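Here it is: the structure, laid out below.
Every protein chain except one is present and positioned as in the full complex.
The chains carry the letters A, B, C, D, E, F and G, assigned in the order they are written, with residues numbered from 1 in each.
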């Protein structure tokens, strides 16, 4: 047995900071594309955020979307090409703040796409401002005294929210803070793509991730934070699964 | 006992079509303003939709917001003037389509405002296009063959969705299809305003309403449709109530 | 096949022609006075092989769906009216920055803000100067009849593909709502290959990337320069205008779209009174038909620009004639359509001045 | 009180000055290169009586929060950079249509699309011509130093209130990110009464309505005409420019904001070589200081417009001088800042032409 | 020759449809035609009007300001438009819903209780077409043959009853007085 | 007189802070100053540079293209900038992280193993300030007095230790060789 | 004794009051046309009105006044 770089992950070095979870998730998505042999018919949609240049890393065809609009762009691609595999890869600012309407409506439409959602409780790329998912009390550039829900609002729990929507076929929250969790994350991502191949509807995998740079932590500390602070606030698990009911349209 | 026009409802005739529920709800909101004696310190935000000219009907100060942005406008007013009472009055296109992000985020922020949400399963003002809440199978101008969720998506259930958000203090769905339901609707609206006076956080009252004109029905038929088709799909009831917990910030 | 005249609303004629031109994806959001386009598409698209109609959750979602569909190589369109087009600005800038072809329809209404829903031409600046942030242009077509609504839909799709540019059809509530007989154009041209499209590489080519991000300033500048070189070609090849009785005209009345119809009526009336008036109607607003204006300088003593706005195209007219003649402006806003009588009065006043030697 | 010089980034100086000018509500969404404004506000506002900092869920929400706060009579501000400002277009049009005062900051970056994050001036059109749909204008201020960033924040709030217009500070990444010493202006002026504000009538007056909808065309037109009459006053009272060595200048180099600093260096260098170059820097971009340009015609043989764009202000320069002299353009885009050496080379080439009699 | 026609009444009275019938008929006659509706927000109860131009040359402004022919179906529209009719023109007035009278002598005014006639004959909502019938008789700008083929083209064949009703309404108006 | 200074190195080496110290000091001296950082997306690992101008007249372009004084703290920056220095100018090179050497004879090159010196003295991250110390000694464009009051102003008083450490680093650089 | 009156200037003749009146005493006046062109409602028999207010609750135009 050999564990090595998947084929669908381009042979280039990423610009991600040392210890950033984006890198792990990139590998997982690429492995899934390899294993399902879909790279050649997949179109990936990058967000605006630290993953903005993912088009350099994933070897499938890629489209860079405007901030928050990846699900709309994915919808355009998928509706025009129902036989292609379309996924978005989005951060929490992108998906849960500016892109809220696109997230909710692609979910409620049962858009047959796969959404990879990196929840790192921060705006990474712009230097560490509050994200919708920033934890209460968390210090960020725009919550310098710690996020106070009374003024800055409460964190949004995306899996919980989209699970209420009829078009959502599958919503699972995973983390990448340990090898076991990484493996579970891959299983979830695999399921998210398989669902699309099976026409199940909208699938979202929320991945609790690190941003050592903007958290002001070492990579190891950041992993600890995922485990000790994030997972308790964002419980892992499957929030919705319509796959044995034949998906959201119930006829598969 | 005299039942008559409330003081906060301007002494003008509305432009609403015969039998349209907007008129009933306007009366209810005005009565609540009267009974709480808050008209003088209330700022109402109109949507873009058939209620766009509500600024002519409510006698409190009024602001006309861009389509879907009423909760953001309300946030601006309320943050700048925390001692004022601020409500939005929005249709389902306004609140649940273009304004989804504003709805979700004012709710998750626990914005201390009251949202009156008219769900009539249609875009009234523009002549009867599909709304996010249009029922499966419903014929509209843009679902001429009936709404097929496979292509046009599933209806959004707003109370169910916003109830998952920590900043939402109170979410109730009511209807105005019978005198008893109208009275219950008023109670809910009253509670929505009281919550604001008590600093409880975000309150939303979803009101199942008619649009005889664009449904192609008589007013009586429209009332029947609310009862027989809408209520089964959109169950009435309280979806969230944090008032006895002291509101979303838990300290009142 | 005998050409058949059918009576249709401008909005519907545009929609039908778009479909005939190979538009396979329509994404839109209702707004008066263009909703008939969406309504028509919702009826027709499901009956067409591969046809997609989707009512988006907002204008922003709609333009970004168009972005996705266009990026994957499909002819895609959206339509809206003024406030909705404002919301599309960011998306339009992205589409231009990625060199994607698509068609955007603006059936203008009165502004600013919520404004009104009656016809207007106050989005000229937005269409021709700043469809969004950054340096870029749209192809802008200005129909003046229901027939144009149909013809220009085809023209827009074809030119958009040819130059890899987003094209805008800048219409208004009058043209959208009125009915006239229309003969649908024969669609001859096959669609061009789009080897750049992101639609899956089938392991047969390197991956395609659709993107407008260039973190290195020199790369971003290079992409801008390349685009503007292409624009120079477009200017040469596309600039288009229509003239009417300009050969000997002392007074050139100019206006685009619906306004040009009113101008034509007024010019006819002026001619009846012996006034040498002519009409110059820009058909493409970007590129602006500067040469057509210059060509009128030999006889023109004065220009009268008529718009349903406070005066937006008027500066382009001045620049086109290099400020060599006075350019007067007459306009209405808010949904008031200038009448032929009003325009005639303006023409007569100018004629009077000419006669008196004041011009 | 002795004036103290403090070393600050342009973004921070602007934020601090806004607070001193009475800004009580800031709503924004992060975007490079303006995020320091939000960061600064998030630190300071909570410490101020009635001060509100709120990170909105999007630029759209932010501008509409500003709309709400401004409608209720409070001095409110938002800031963003190019793509984010595109998204605000609809909201800006509403604010203008409702005659609400507020301040909008655009710290420009390269475009179109996602573009880049380095300094740019390619949103000139968006700021001065089409901040959104419909006929309207913004007051547009173009700072050229950190001191200006502070001073113009105050100026913008005061003029916005005075004329009931939204004001835009059109800055760029260079001015936002650089530090210079700044002396904060004394704030003298009390804020004007706002009897029109929707803030609760206390049963003491008829209800106020903030609105831009006029379903009757004549009412909408009347509101537009009224607004444009006000604009005429603004043009007379506000148009502002700075000149440097223009008295005898044959070559007028013109550019706004950060670019004017580079021009000044180049003009100095040119003068050293005996070339009669001068600088004309528009300080307000709307209203455009046309008279200042006309005033230079007596000596000017040629104009050189320098921008960090593909050339957007250049047409306004031509119109200001009524096309009476040639106007050349030199620009860079994408985050490349023109160097004094490059501008000097352009000046020398023009001087050469003048000497040869080619101009 | 150019005929400018204005039709006006309450929303719901079929003003736009009547205008469309005229335009369609003109088109089938091979003429230039334009049809321009008033449009507004959906809410019911307002007035509604429509400009139709039939011409032998290209049509400039499609808005009719001073009609050659006016069709008015309610009181407010009568008041609003009757004085706009070109001298020498004519007006068709639905007297069921118009009480006012005009003292204009320079135009021909044709009165017809179209709403009452339609209702009495089981053609509720057909008053608009009754008035078209009278217009054909009085002006001849379109022909009876033309109108029949127009209605056959405009109404889908499976709605044969509708075609019948429309033709019945036309004839009622044509034969009035 | 105008001094144009360029500072460059890895992100995280305190390039921007060192530049700010110079600018601040110049300001306290009553001079015109400007400070312009490179900026980019947050992701770590890139290079970082900063332009500082100290002048007695208003500063035009704040971007330094050909510095009078260069401070380079890593290899890539050395390679990139060493040939941009104005003839007659000088360069301060952090030899701990710069291996290349330049054969330019028209500028003064001062080598100092600043990173190693800082680390050895328990001042990890203080290499930038060590280099400032040497710059003061060699160029005199700012004074030791000036730098001390600058650092006292820039560092909040409650972080007294930090002030001490910075001054220690300055002196280390100043006293080098 | 209860009394229900309809303000004809507001009534749009929607008939919702007619539907809910438990006493079935509200009628639409087919022969009356309001200024806006509607056939308004009216109480046909005040003596039977129990003042329940159902009509008031359902009236979208607040055209009804009930005294009890």
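For the reader, a short list of remarks on this structure follows.
Just so it is clear, a contact is a pair of C-beta atoms (placed from the backbone, for glycine too) under 8 Å apart; a residue touches a chain by one contact, two chains touch by 3 or more.
All of these numbers come straight from a predicted model, not from anything done at the bench.
Contact with the omitted chain, checked across A:66, A:223 or A:242, is made by A:223. Note that of F:74, F:94 or F:150, the residue touching the chain absent from this view is F:74. Residues of subunit A in touch with the missing chain: 1-5, 9, 13-14, 16-24, 26-27, 176, 178-179, 182-183, 212, 218-220, 223.
FYI, only the chains that are shown with their structure count from here on.
Listed by label, the chains that touch subunit B and also subunit F are A, D. Here B-D and A-F are compared, and the pair linked by more C-beta contacts is B-D. For the pair subunit C and subunit E, the distance between mean C-alpha positions equals 34 Å. Centre-to-centre spacing of subunit B and subunit C amounts to 38 Å, using the average Cα coordinate of each chain. Residue numbers of subunit D whose C-beta contacts span two or more other chains: 32, 54, 57-58, 60, 83, 90, 94, 98, 113-114, 117, 211-213, 215. Shared interface positions of subunit A, defined as residues touching 2 or more other chains, are 52, 64, 66, 97-98, 100-101, 104-105, 126-127, 132, 152.
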